[in-house]
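Below is one structure. I have some questions about it.
A single protein chain has been removed from this complex, and every other one stays in its place.
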Amino acid sequence: MIRVQADDFNTGAELERLRRENNGQAGAMVSFTGLVRDLNEGDNITQLTLEHYPGMTEKALKKIEAQANEQWDLTATLIIHRVGPLTPNDNIVLVVAASAHRKQAFRACEFMIDTLKTNAPFWKKETLIEGDRWITPGNSNK
Amino acid sequence: MIRVQADDFNTGAELERLRRENNGQAGAMVSFTGLVRDLNEGDNITQLTLEHYPGMTEKALKKIEAQANEQWDLTATLIIHRVGPLTPNDNIVLVVAASAHRKQAFRACEFMIDTLKTNAPFWKKETLIEGDRWITPGNSNK
Amino acid sequence: MIQLRYFASLRESLGIGDEQIELPDGVNNLPGLTRWLQRRGESWESALADTRLHIAVNQEIVKTDAAIVDGDEIAWFPPVTGG
Partner (left out) sequence: MIQLRYFASLRESLGIGDEQIELPDGVNNLPGLTRWLQRRGESWESALADTRLHIAVNQEIVKTDAAIVDGDEIAWFPPVTGG
């Protein structure tokens, strides 16, 4: 399942839902949560704004999820990404992979967040005290 | 932080607590949740019992956590492991690593669960309809 | 008509996020469309000359020499930085 939303998400509630739906099938669930850091390149960030390409974003995330499910034996996958203005420590993204085996869950979760970072049309703009700046790949979007 | 307990844990509440304590420091949080599967080697499992070595278990988990913190740049780590009788789909173990950078969080989380599986004194016994059997490494404890 | 979209820093440089235009006469691929847009003036010329820009046609990333037809949705944007 994929979701793109301005609202916050609750990692715990999402994981608990996946666990309940799991019914004893998966033995391993790996989650990645991306949070807004308060510091980047040594500068204090007061706001982070996520722009995206409505329509294409959803397609890109569905494709990433489908690729993960082709490549690994997964019982469930989830990608949630927020858009709009965020403040430090806010949730940005949640990626979950569940599998019968933990190595598959780790590989799939890492693949999904890595691929999202290079292939899904999201752009981050930081607000510093001095003004705004767009993040470019490499300037610490790791 | 490490905990060994018979009671269930709430992955969501733990992750939310770590997020709140994070204060914008970490940009990445990776969690592994191990769940009781209802099937092993094709046999239906009705109960899984976790035995451990009180005292040594806590030492082993603290050592694993310390090793992870030495090897990677982490802002928080958590290991919770349950003991006693469990049923399919129950939580068994939760491992979390938070870091400024996602690769570090992934590597540390995977290291902790891998090391726990080989170095921490826990033993699993499955209850099948036909009777009980101890799990041995290799008979699907992946 | 074709739908044009510009995102992030490019949207800010151009001062426009999206527009609908008639497919210009004689234009049937991305290089042709880009050249046509660059004739709008200095800011368009320099902004669209950035070789790091990605282009999506109908919401799929394509090579910068891809063909286009009437009805397409074409988007230009800088390298993505989500996640």
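Lettered A, B and C in written order, each chain numbered from 1.
The definition used in the following text is that a contact is a pair of C-beta atoms (placed from the backbone, for glycine too) under 8 Å apart; a residue touches a chain by one contact, two chains touch by 3 or more.
As the structure is a prediction and not an experimental result, all values here were calculated from the model.
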Shown chains touched by the chain that is not drawn here: B
Touch with the omitted chain, as defined above, among B:45, B:78, B:100 or B:120: B:120
Of B:29, B:92 or B:109, the residue in touch with the unshown chain: B:92
For chain B, residues in touch with the removed chain: 34, 50-53, 55-56, 59, 81, 92-93, 113, 116-125, 134-137, 141
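The working rule: only the chains that are shown with their structure count from here on.
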Whole-Å separation of chain centres (CA-atom averages), chain A against chain C: 27
Intercentroid distance (Cα basis), chain C paired with chain B, Å: 49
Per-residue overlap in chain C, given as positions that touch at least 2 other chains: none
Shared-contact residues (touching 2 or more other chains) in chain A: 34, 113
